[in-house]
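Only one protein chain is missing; all other protein chains are in place.
Take a look at chain A:
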């Protein structure tokens, strides 16, 4: 498999009054043309890992790594200006909540057209046609009307599809999706995921799917990294997640209420301090 992205020994640090806090501690993985899931609880560093790849960590946060190589090019050596052309064009990111991630004062059409024209030399008419095509690709029934609408006129599921359209229109090689369906109802989640899956497959992109939802990840991804306290504690094939070896992964799985297997009590996770100290597991792909 060709490697699109290779991350080696990634650290994200935040200086605090009580010394430096390490949000991500020595994470390494590589991504090919696949769906890679990153799961963990809140505060495990999964979102920070995604943001660090795009250098979207706000100051005074610091990113350190041996390398973050996008097809051989180390992103850490790029200037902020060069980084801007990487974001969107080569790697783009879908955020959790469309309510906070779309610009409320621009129409949906203007935002998608802007995303396209930022990275491609195209006339307005050309970009508009492209945007309409993209909205259709994400299964929006009446793209003409949606182009003229403002984000607040859209439902959550529509908003999320619009965001996916906007992120895919520059045709990036890698899509990072940070909890893209957590704010949506289960029935809408399925639609949004299948749209994302189809587009990613058609275009041969790599997908990093960040989520707290173990069941979802095990059904949707090819490979999963499980993070705990800023480290990767286990890497496994998504369909073999239920055979996971690490006690943390097993504990997480055990704490889920199961629809088809009722139990009087749920298992409670007993956190072992050793999990925090153990070194990150390397992913092998």
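Operating definition for what follows: contacts are C-beta pairs under 8 Å (C-beta built on N, C-alpha and C of every residue); 3 or more make two chains touch, one makes a residue touch a chain; residues count from 1.
Note that contacts and distances are computed from a predicted model.
The listed options are "Glutathione import ATP-binding protein GsiA", "ABC transporter permease", "Putative tricarboxylic transport membrane protein" or "Nickel-dependent hydrogenase large subunit", and the UniProt record of the chain not shown names that protein "Glutathione import ATP-binding protein GsiA".
Although one chain is not drawn, the whole complex shows that of A:216, A:233 or A:281 it is A:216 that touches it. Touching the chain that is not shown, out of A:95, A:252 or A:281: A:252 (per the contact rule at the top). Checked against the full complex, the one of A:197, A:222 or A:282 touching the unshown chain is A:197. Of the options A:136, A:185 or A:272, the residue whose C-beta touches the omitted chain is A:185. In the full complex, chain A touches the omitted chain through residues 41-42, 156, 185-191, 193-194, 197, 212-216, 219-220, 251-252, 255-260, 262-269.
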